[in-house]
Each structure stands twice: as C-alpha cells, then as structure tokens.
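Heads up, one of the protein chains got dropped from this complex, but the rest are sitting where they should.
Each chain carries a letter (A and B) given by its place in the written order, and its residues are counted from 1.
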Amino acid sequence: MTRARPAGGGAVSLALPWPVWVPAALGFGLIAVPVAGLVVRTDWPNFLALISTPAALDALWLSLVTGLISTAFCLLLGTPLALVLARSHLPGLPVLRSVVLLPLVLPPVVGGLTLLFLLGRTGPVGQLLDAWFGITVPFSTEAVIIAQTFVAMPFLVVSLEGALRTAGERYEVVAATLGASPLTALRRVTIPVVLPGLVSGAVLSFARALGEFGATIAFAGNLQGTTQTLPLLIYIQSQNDLDGAVAMSLVLVVVAVLIIVTTRTRDVTGVR
Amino acid sequence: MRPPIRRRPWAADRADRAGGSGEGHPSPGRPTEGDLRSESGGLRARVTTRRGGFTLDVEIEVAPGEVVAVLGPNGSGKSTLLGTLAGLYIPKDARITLGGRTLTDTATGLAVPAHRRRVGLLSQQALLFPHLTARDNVAFGPRCAGRGRRESLEAAGERLAEVGIGELADRRPSALSGGQAQRVAIARALAVEPDLLLLDEPFAALDVDAAPAVRSVLRRLVRDTGQTTLLVTHDVVDAVVLADRLVVLAEGRVVEAGPTAEVLARPRSAFAARIAGLDLVTGTASGDGLTTPEGTTVHGIASEKIAGGEPAVAVFPPSAVAVHRHRPDGSPRNVLPVRLAALEPQGEVVRLRAAASPDGPPWADGLAADVTPAAVAELGVEPGDDLWFAVKATEVAVHPRRR
Partner (left out) sequence: MSSARRLVLAAAAATLAFGVAACGGSSGGEQQAPPTRTLTVSAAASLTDVYDQLKPQFEQANPGTTVVFNFGGSDTLAQQVVQGAPADVLATASTRTMQTAQQAGRIQGEPVTYATNKLQIAVQPGNPKGIVDLTSLVGPQVTESVCAPAVPCGAATEAAERAAGVTLDPVSEEQDVRSVLQRVVTRNVDAGLVYVTDVRASDGQVQGIDFPQATAQGAAQNYLVGAVAGSRNADLANSWIQFVTGPQGDAVLQQAGFALK
C-alpha cells in the first residue's frame, strides 16, 4: 500500500525475462487481431440501424437479463459448492470435483442436449414437471437461464475454490477461537477474505453466460424475445445478413469488455 | 499514557456458569481419577493420540491465573496439543476440562466445538482479518458474543490503547508492521476474555527488535488480568519471561515439569538441559543488572525497562562463559569461583557443568560453560576442580520474570 518509491520516478518493477515477451505478444495478437478485424469489417454507415432492429434490441436485453440472473444463480449455488469442495472432507471429493467441471470440457451443444433429455416433456424430470405443474421448460427464458448456469457455474466454482484454498483455513480457525459460529465465520470472515476471487469468478461466469450459444440453442431453442440471446441472433444473422451479424458481434464484445473492465477495476481498488 | 486495565465484567457470571455446566456434564461410567478429581478451576487435560506414526501422551494442568509454558523441539507434539485444546482436532483418547466445563471427553463422545470453548489462540502469525481495520478486528470477538456494535468498538479502542497502538486503530492490517499486527492480535485475543489463552510461539515471526516490546506488552496484560495461559515455545526466554511453570515435552511425553527457574537451572533430563541451553540467574532487577537473593550483583543489560526490585532473571549463553584456572584480570564484570561438577561432551564443544564453590555464590550451582575440547585439554580440568567463570556484562540479558 504505502511502498517507498524512488525519488522523482515511478515504481521500478522487476524486468521480465525476454522469453516471456514474444509468446505474450503472440497470445495477445491471437485474441486482439480477430477482434480488431471485426471492427474493420463492420458496416459503420449502417451500424446503428443494424443494431437497433427489434430482434437486436430484444436479444441484447434478453442477454443482459439472463446473464445477470444466471450469474446470480451461479453465486447462489456455486459458492456453497466451492465451499464444499475446498473445505469439506467428503469421501469421493475428487470425483465430485470432476463432475462439477464437466461443463468445461463438454461441448456446450452436448450439455444442452443432456438438459433437453432430462427436462424435455418426455424426459424423466420434464415429464413430472409437465404432469404435476403443467410446466414446459424448453423454449422458455427459464431454459436459457438453466443452460447458461450449467455452462457458467464451473468458472465460478474453480475460481472460488482456488481462492478458498489459497486463503486456507487459518482465518476461520482464528474466528472460531474468537467465538464465531461456523455461519458467522463464513459470513464475516471467509466470504470477505475470498471476495476478490468471488468477484472475478462471478465476472467470468457472466462473461461465459453472455457468450453462451450451444447449450442454449439446443435446450432453449432460438425464439426471438424469449430465448434468442445475442449469440443466437448472431448465428441466425450470419445465415443471411453477415453485416448484421458482425455489428451484433461488436455489440457483444463491447458489452463484455465494459463489464469486465468495470468489475476488474473495482475489484482491484475496493479490496486490499 | 496507558489507560487503567479494566477488571473483567464477566468474571462473576463466568464463575456461575462454570459451576452450572460442571454439573451439567457428568462423566457417566467413568471413575473419577485422582489427578482429575476436581472439576472446577483452570485447565486439566489428559490427551493420548496418534498422529502419523507419532504418539502424544500427556497430562497438563494450568491453575486459574497461572501461566504454563510447554517447551519442546519441533515434532514433540506441541501443535497437536494446542489443536486438541482449541477443539480443532479430536484426539483418540482425551479428557479436557476448563473452569469446570468438560470440553472434550472421548469416553462419552463429548467434543465442544471450537467456537464454544472460550479458548483463545494467538499464533506466530497475527492473522488479522485483512478486510477489517485494527479496531474491527478487536471488536470481532465481542460482537460474536452478542455485544452491541458501539460498545464493542469502544472497548476495542481501549484494548488497542492498552497494547500501545491506540492511534493505529483505523488502519487496515496491510498498513501495520509485524510487531504492530501482533499487538492487535493480542488485543483481539484478550478482548473475548477467554477462560484459557493458548500462545503458539507468539514472537517467533517477529523481528529481533520488535519481539521484546511485544513480549513485554503480553506479559503485562497476562499478569494484570490474571489470564490463565498455556504457552508453547522453543524459546527459553519466552518461558522465563512469561511462565510460572514449565513443562518439557519430548517425543510426545512430558519429561520434566516444575517452576520455570528450577527446571532451567537444574535440568534433570539431558533433554531439558539441551532445551534450556542457557545459563539463568534469578533475583531482582537493579541498576547494574540483577541482585541475587543473597546480595551479589550480576552485571548485565536490561532487555526492557524494569523497575528496581522487580523480579528478574539474568540470562547468558554458556558459550559466553570463559573458564580460567586462576582468577582472571581484565574487563569481565562477572567473575565467580565455581567447583566443576561434570564434563558433558556436546558435539563440537564440551559443556562444563558447575556446582557451587564454598568460596563463591550459591547460584553458581548448575551454570554451564561451553569450551572446545582443545581448551579442556589445555586446562587439564576434571570434576572437583576449583575454577573461575567469567562473563562480560554485555553478554548478559536481564529480563523481567513472573513472580
């Protein structure tokens, strides 16, 4: 925090060895150049018209709302899951962990299909939902949220479990010797201590939910206003209107960058 | 400007509760053992456990208001003992009572969770909650006990003043030095007024410069509040400064126990002698260093400010003792006649163990001097010989000690 600086100059950072710079530049280029290509390829004179069609506005709004709700569910379900993985001594924990991480390796379409098999009207759970409550999950906004939560939650769990393991149980032990019940220790010590990890996990989850395509189109369908999020609209537009698809992609990129940058900044300045 | 130490507001109701819960946790089917006959007051712990091919089997008692130091090398079972007392680790076979409450009884399957034990813990690392200010850290425990926010914060401010850093109350831990952080940790541990305070090498991670002052603060608070304390350390000086009694642990067993100065002055086991490793002379503080009970002066340098007449102990390493056949001339301020009791080879050096000489002070009994084998050959000494020990005043540290 209050580190001494050399007189008249900025902080001196250790020099990175040169073999770091070349791959770093290549890696950055691999990501940045195609995105820059998107900017070049955009039909700027018609940009506003392209991104303000009813379908585009519907998709943007739906993406933001479902992304936020999915992130909330990731926090609600993923935080306890990460705690169990990092702190409990359940037998078979490695198996549990690899199951939780499955959505990372599973092609999203496969994830969407498995959800469809489970929750479709003929699926084991979907059948009951239909018979008892008249609820049909596929082709609904709820299905979008379920699909996004499915693919995004591992990001939160991985990030948070890492933070929990790094922090260790030391602070919780101290809290217990000060008379804090496990719930109080969780609320007032554990969560605040791992908050940076929690925030970056939530940001990652949100970003993943925002870009979610495969699981959504397979499970929730591609219905404008109900399940057609930005990536799904981009996919459909790329079938016949590439200009529109490129413009919408740019919107997606801008939204993602805005959210990552703002939360990242807060993360760094707010805690520590 | 140190504010007066507040007496504990909970002392009365603690006594009540202790009696009540003592009756509430009888141990059915278990005959009362002789050494655990009383269920009231202080800590009584009997712990037997295996952990990774190593067995811990100890019995420890700490009377109310007493400070007991457990001394032992790494791997002697100190951390397992602390973890067991704090309720972080459930041993194979143990019975632990504190102030009449049974905390652990493997016979009945009773294990009070850590947060209901009223056992505080202060470790090497301060482990201040990084997201809270110093004041909020100290107020944490009282808030958990259900006390009001304002009351807790005010009390926390006073606690911080007691440990001498009242002006840093609103700093985050990242803006505190190691010594300052450990002071906050002391204030935080004492703020909950635990029935037992566990100290786990509390100064080991501090700078050599910071340690004495922090040790002094802890000593004062523990003494002034009559805090029942169990200290685990491998540093003899910690034990000398803080502890009434000393328990020496080796390979999971108690090998020696007794009043601190006695155990260190006359280690009965080779192990305790090695642990002790230092020469100690008890007395009271004086302007030149230390005055022994029969009136001789040991010249030395006080490690912290000690009022004249306060109980103190002079400490010096055996390697600082020069051995002579005849009374030496020159600068050493402390020169005393001794009678050689034993020669103990200790690796590279030979330890000469002294007994009191008829011509010298009685406290010479048990002092050690480390010399090279070559020097022993040159001096041609053997047990029963009369010798002179000489120690420079700058090698002698005078510490306050428990009365």
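Here is the rule we use: contacts are C-beta pairs under 8 Å (C-beta built on N, C-alpha and C of every residue); 3 or more make two chains touch, one makes a residue touch a chain.
No experiment lies behind these values; they were computed from the predicted model shown.
Interchain touches from the omitted chain, evaluated on the whole complex, reach A. Checked against the full complex, the candidates A:L38, A:L75 or A:I260 give a single residue touching the omitted chain, namely A:L75. Only one residue in the set A:I51, A:L113 or A:I260 touches the chain that does not appear here, and it is A:L113. Residues touching the missing chain, restricted to chain A, are 65, 68-69, 71-73, 75-76, 109, 112-113, 116-117, 120-123, 126, 130, 134-136, 138-142, 192, 195, 199, 202, 217-218, 221-227, 235-236, 238-240, 242, 266-267, 270-271 (touch as defined at the top).
Just so we're on the same page, only the chains that are shown with their structure count from here on.
Taking each chain's centre as the mean of its C-alpha atoms, chain A lies 52 Å from chain B.
Per the touch definition, chain A reaches chain B in the complex via residues 1-2, 170-171, 173-182, 184-185, 188-189, 192-193, 195, 271-272. Across the complex, chain A is touched by residues 86-88, 113-121, 125, 127, 129-132, 140-141, 144-145, 172, 174-175, 188-189, 192, 194, 198 of chain B.
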